[in-house]
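Every protein chain of the complex appears in place save one, which is left out.
Lettered A, B and C in written order, each chain numbered from 1.
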Amino acid sequence: MKKLFYILFLLVLVPKSGFAQGSKIDQLLFSTLIESKAYIDKGKVADYIPELSKANKNLVGVALVDSLGNLHTKGDTKSKFTMQSISKVIALMLAVEERGEKYVFERMGYYGTDKPFNSFEALEYRHKPLNPMMNAGAIVTTALIKGKDDEAYKKILERVRYITKNEDININEAVYQSEKETGNRNRGMFYLLKNFGLFDAENEESLNNYFRQCSIEVNAEDLAKIGYFFAHNGTRFDGDKTFYNPEISKLIKSIMLTAGMYDYSGEYSSKIGIPSKSGVGGGIMASVPGKIGIGTFNPSLDEQGNSVPGLYIMEKLSKELNLSIF
Amino acid sequence: MKKLFYILFLLVLVPKSGFAQGSKIDQLLFSTLIESKAYIDKGKVADYIPELSKANKNLVGVALVDSLGNLHTKGDTKSKFTMQSISKVIALMLAVEERGEKYVFERMGYYGTDKPFNSFEALEYRHKPLNPMMNAGAIVTTALIKGKDDEAYKKILERVRYITKNEDININEAVYQSEKETGNRNRGMFYLLKNFGLFDAENEESLNNYFRQCSIEVNAEDLAKIGYFFAHNGTRFDGDKTFYNPEISKLIKSIMLTAGMYDYSGEYSSKIGIPSKSGVGGGIMASVPGKIGIGTFNPSLDEQGNSVPGLYIMEKLSKELNLSIF
Amino acid sequence: MKKLFYILFLLVLVPKSGFAQGSKIDQLLFSTLIESKAYIDKGKVADYIPELSKANKNLVGVALVDSLGNLHTKGDTKSKFTMQSISKVIALMLAVEERGEKYVFERMGYYGTDKPFNSFEALEYRHKPLNPMMNAGAIVTTALIKGKDDEAYKKILERVRYITKNEDININEAVYQSEKETGNRNRGMFYLLKNFGLFDAENEESLNNYFRQCSIEVNAEDLAKIGYFFAHNGTRFDGDKTFYNPEISKLIKSIMLTAGMYDYSGEYSSKIGIPSKSGVGGGIMASVPGKIGIGTFNPSLDEQGNSVPGLYIMEKLSKELNLSIF
Partner (left out) sequence: MKKLFYILFLLVLVPKSGFAQGSKIDQLLFSTLIESKAYIDKGKVADYIPELSKANKNLVGVALVDSLGNLHTKGDTKSKFTMQSISKVIALMLAVEERGEKYVFERMGYYGTDKPFNSFEALEYRHKPLNPMMNAGAIVTTALIKGKDDEAYKKILERVRYITKNEDININEAVYQSEKETGNRNRGMFYLLKNFGLFDAENEESLNNYFRQCSIEVNAEDLAKIGYFFAHNGTRFDGDKTFYNPEISKLIKSIMLTAGMYDYSGEYSSKIGIPSKSGVGGGIMASVPGKIGIGTFNPSLDEQGNSVPGLYIMEKLSKELNLSIF
């Protein structure tokens, strides 16, 4: 019924409103956005970090940076939300830049998995994380970025600002404090990882940097630009090539495909086929190699921690624009 | 020293011999083949199935079907070996054709994993296999193909013959008997899977079909043609589209990327980035979406069960021809 | 309410009926039996083997062989049921007699566990069963008893008949056929165990012997006699010492304490403190070292597979007669 209503709304009202005017891609983004709203009630807002539970479930936004670097947006693409796991991609980039791929991946695996993002099971038998997209792995990559106190975090923030050319991006202090206070599972993993000698860290500042990077606030447009950046091997949407690096970019896209959507990654790879990374703040950042970047936002999550409307948008765009890499 | 010898051989002798004359791609295949031989001694021939241990470690072959469907070959590309796990791809194709993706994947996952190909751990807590590329998953897909006695196997054989247009392809009876006699781990999994109600199977014939499909003998050229077939969504190298099916083809390439190279899949995806499937008979079948198919053969395996020279060839070709999908 | 009814029944009717006349121990057995019936509805009859589901939930019996070898019984102590896991104790005895403790325990562990009786998880990482009281372990002990075809089973049957001095004990053919037909989980473990080289077995007859021993029909009195036999280090209730063996008897009592009540063993050890073995046929066989043997029967099982009224009876007797070994 609800779906029917949206389709009617789309057919009847939209042409009159004039919102969907413009290019074919804008029309597709708009119709997909409208349709995706039917999925809002199929998920729920993350509540394991108290601050996250305050998110507005009804906000939906989709942004796309096309192959020429032009931005297309529909819906709530200016609404801010915290990066959460999407920040893991940036931390991985910096760790590999500073330490080299070999050094980093001696301290974690390249594995896909059926385990949830916060699993610590592998630490018992493997003594290192399965991959850099799970919490355990990202705690290590952040700890491998050089610098005292909050320097690693600042590097991550700077890189996000660079890629998005958005100097307004900043930390959400309330979320950071909330993550820190309730982050005992991550804290537990931090000490286990330290015990296995995966990094030197004098105190919990390194863990705090992980909490901080997760609390960086972006919007869907920023995510689309990040997606574009990796799609074009480190070329910014405006053509700047300061951090151009095909090797690291390919590595990151590969890891995103294998493990970027948590334990849904394998199925997502089959159904959608685009290297993507989601965060429990509600964002999905997708990177179509050599082509476009996509950012979606809606905080209604499924059990794996992925936005349900976000997944719908990604699947629709993948099919309509033939974006699967397979 | 050995490597140096090969390079000298390449520089001095080859031009005179005239072998490497021809297109750029033929030259690349030839030099890569020669270089790969330096890796023969870094692996060892599979011995857990007695018949496999008889393989000749020194045979190396590489075949490539280019985007126009033309075959390029160097080395021992006519040498026969058994498909082993590569047959899992064909079994998956048939199972999905006959039962639908939903039905098949209600009985197994899409997961990547850090577990070896013969792991049964997931059956304990998940009551189904992690993916169709592990033995457990492939036993299920084969059992889901309809037909009595050895009909499922015959369908697989027919499909392999069709894709390769090679009616000479047949079972290696000695390997089949050897697999059957020593296959108690697979037999154990077969009964556990049956216990979890994943398939109906009156007797062990369904398991025997799995052993049979593993024992189908192909050569590197056949593998290149299979790779081409999936690269072009089910179009045969001669353009025949009898089994054209983009959905199943994308599914298969995605699953190969996630899990085709056993627990090395994640790292292979980062380093090489081509949907591929290897077998302990020594073959690697690779499928570059929309482009080419590659087949390699050499039975000297690393600990994960992948051919060491085969991996070298794939990495070299991926870099030189820019084949990574990322 | 129900409980109150039983107590009233006990206080008002029983003295008139004269059933509870006799020794203090007989009175205790009787009152405990009556009280235990209040727990019948807290469990349910095993249904994973179709034949077992036919058991009558309302039958309850308790038998005790006192330190002088005298039998005391109350309730349905003549009702037959299959030994199921209780037979594992006899198989262990015979395997150790024939092969020695060292040989047997090189092929399995002495471990307690939180895993259910039919778990095969340990086979993956340990390549042997955790202990001889889990299905996997018992399949091995049975396979280690020498003899062709059904000889191992016949030895087990003979030993049960000897210990109980009851030549009427025999197999329940319907249960055996049912176990065999539906025993794919055990069959799967059998082949995995065989794969790990834990025993030689030409065919499935060895597994069938396991199914056969589980299908031996006994009653609560027989169990009490078995309990007495191990309590007195291999002395039969009538004083016969043909199989007197303190070492094996201590081993068996120890293993029963550690693992005899499945994953409830640890808690049972704390609450009741008597080496015991239960079976999903509804029996519990208990052995108080140097003192008495107890047998209970009622097929209403809890989630771990132990009879709920049986557990009540054991706890009551342990407290009233101060039977805990701790």
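Simple rule for what comes next: a residue touches a chain if its C-beta (ideal position, glycine included) is under 8 Å from a C-beta of that chain, and two chains touch if they have at least 3 such contacts.
Since we're looking at a predicted model, the values are computed, not measured.
S.K.: Out of all the chains shown, which come into contact with the hidden one?
M.R.: Across all of the complex, the chain we cannot see touches A, C.
S.K.: Could you tell me which of A:41, A:121, A:151 or A:173 touches the chain that is not displayed?
M.R.: Checking the options A:41, A:121, A:151 or A:173, the one contacting the hidden chain is A:121.
S.K.: Write down which of A:194, A:225 or A:291 is the residue touching the left-out chain.
M.R.: From the options A:194, A:225 or A:291, the contact with the absent chain belongs to A:194.
S.K.: Touching the left-out chain: which of C:259, C:292 or C:308?
M.R.: C:259
S.K.: In the complete complex, which positions of chain A touch the hidden chain?
M.R.: Within chain A, the residues touching the omitted chain are 119-121, 123-125, 184-185, 187-195.
S.K.: At which residues does chain C meet the chain that is not included here?
M.R.: Chain C touches the chain not shown through residues 105, 109-114, 122, 126, 130-131, 249-251, 253-255, 257-259, 263, 265-267, 269-270, 273, 275, 289, 324-326.
In this text, only the chains that are shown with their structure count from here on.
S.K.: Chain adjacency by touch: line, ring, star, complete or other shape?
M.R.: line
S.K.: Where the centres are mean C-alpha positions, what is the separation of chain A from chain C, in Å?
M.R.: Here chain A and chain C have centroids separated by 55 Å.
S.K.: Whole-Å distance, chain B centre to chain C centre, using C-alpha means?
M.R.: 50
S.K.: Taking each chain's centre as the mean position of its Cα atoms, how many Å separate chain A from chain B?
M.R.: The computed centroid separation for chain A versus chain B comes out at 33 Å.
S.K.: Can you list the chain A residues in contact with two or more other chains?
M.R.: Not one residue of chain A touches more than one other chain, so the list is empty.
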